[in-house]
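So, subunit A:
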Amino acid sequence: MIYFIWMILAQSYRLIVTIHDWQLYHVVLYGVGAYTSGMLAKNLGVPVFAAIPLGGAVASLAGVAITSVLLRTKGWGFYIATYGLAELIRLSWMKFRNPFGGSTGIIDIPYPPVVAGIDFSARIPYYFFSLGVMLIIMYMLYRLERSRIGDSFKAVSMDPLLAASTGISIPRQRLLACAIGGFFAGIAGGLLVHRLGAVDPKLFNITTMLYLLIWIVVGGTNSFWGPVLGVSVMYSLFELSRPLIQIRPMFFGIAMILVLLFMPGGLEGMVAKAAVRLRRLRGVQTAEAE
Partner candidate 1 sequence: MNSQLLLQTIANAGAVSAMYAMIAVGLTLAFGVMQMANLAHGHFFMAGAYTVYALYALHDWPFWFAVAGAVGIGAVIGLAVERGIFRPLRGDVVGGFIATAGLMFVFEVFMGEVWGWGHMRQVPSPYMRAVKFFGASVSFQRVIVIPFAIACIGGLLVFMRWFRLGRALRAVAQDPEAASLQGININRMTALAMAIAGALAGISGGIMSTIYAVTPALGGHIILPALIVVVVGGMGSVGGVTLASILLGFIITFVTTLVDGVTAMMVSVAVMALVLAIRPQGLMGHVVT
Partner candidate 2 sequence: MLLEIKDITVHYYKVPAVRNISITVEDGEIVTLIGSNGAGKSTTLRAVSGLKHPTTGEIRYKGQRIDKLPPHAINALGIAMVPEGRRVFPQMTVLENLLMGAFLRRDKNEIQKNLEGVVYRHFPCLKERRRQAAGTLSGGEQQMLAMGRALMSAPKLILMDEPSLGLSPIMCGEIGKIIKDIQTEGKTVILVEQNARLALALAQHAYVIESGDITLSGPAKELSKNDDVKKAYLGG
């Protein structure tokens, strides 16, 4: 379940990374989705399946708002400022007990209803529901990357000046990436909150963001399969290392640093290299056979 949510987060984050806007508010947008969806369902009685996409929409708006303030800030200042503004949102959840419930958060958030005889509040149906949502989102992102929009994102990240000279509006593309990425992060938040039935600001702190970065960096960001690998391998390790909960962050921190230093393409890069080598090896063998 959580694995699907991580996958959505990682894939939507990678979309933003393809335009080279590494930001530190993605996890907070996930929180915005969770809070919005949870509060809509609990306080206004919006049906859960309508509240989740609405949460996505609000998260998308929040992402666009943050990035539009910082469009002209470059490099390192941009990363820090995204962290700061994310904290602003998160701290406001802690600060305003009404309506956000302060640091203890919100409880008694409605579970999904029974639809067509399937009780989505139960574990197994919800599992398949999330799986379905994840697959749909992944398919959409997969197609998006191969569309004109995906190409223009890559053009911007590779050579902004050249991209601008071919008529691509860089600010508009960056905001578009934020809007799409933020929407899916918000959906992930909605999926989380209607399963947990509760939400609190601690779920979305910088530590969670760092873990997201670790999954992405270790997996590799060059292709669609990087985050898939990163989340699959690292999240499994994360779960397996539960008994070592206290020193776990150190392990993952070191893993990320080592990957950055010695494996710039991440796991995905390594697999790609191995595949090339394997193919070459096979090519040699078939050539010899002939």
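Here, contacts are C-beta pairs under 8 Å (C-beta built on N, C-alpha and C of every residue); 3 or more make two chains touch, one makes a residue touch a chain; residues count from 1.
Inclusion criterion for the candidates: all candidates are chains of the complex that A comes from, given by their letters.
For clarity, every value in this text was computed on a predicted model and none was experimentally measured.
Note on subunit A: across the options 1 or 2, its touching candidate in this complex is 1. In the complex of the two chains, the subunit A residues touching candidate 1 come out as 20, 22, 69-70, 72-77, 79-81, 83-85, 87-88, 91-92, 94-95, 206, 210, 213-214, 217, 246-250, 252-257, 260-261, 264.
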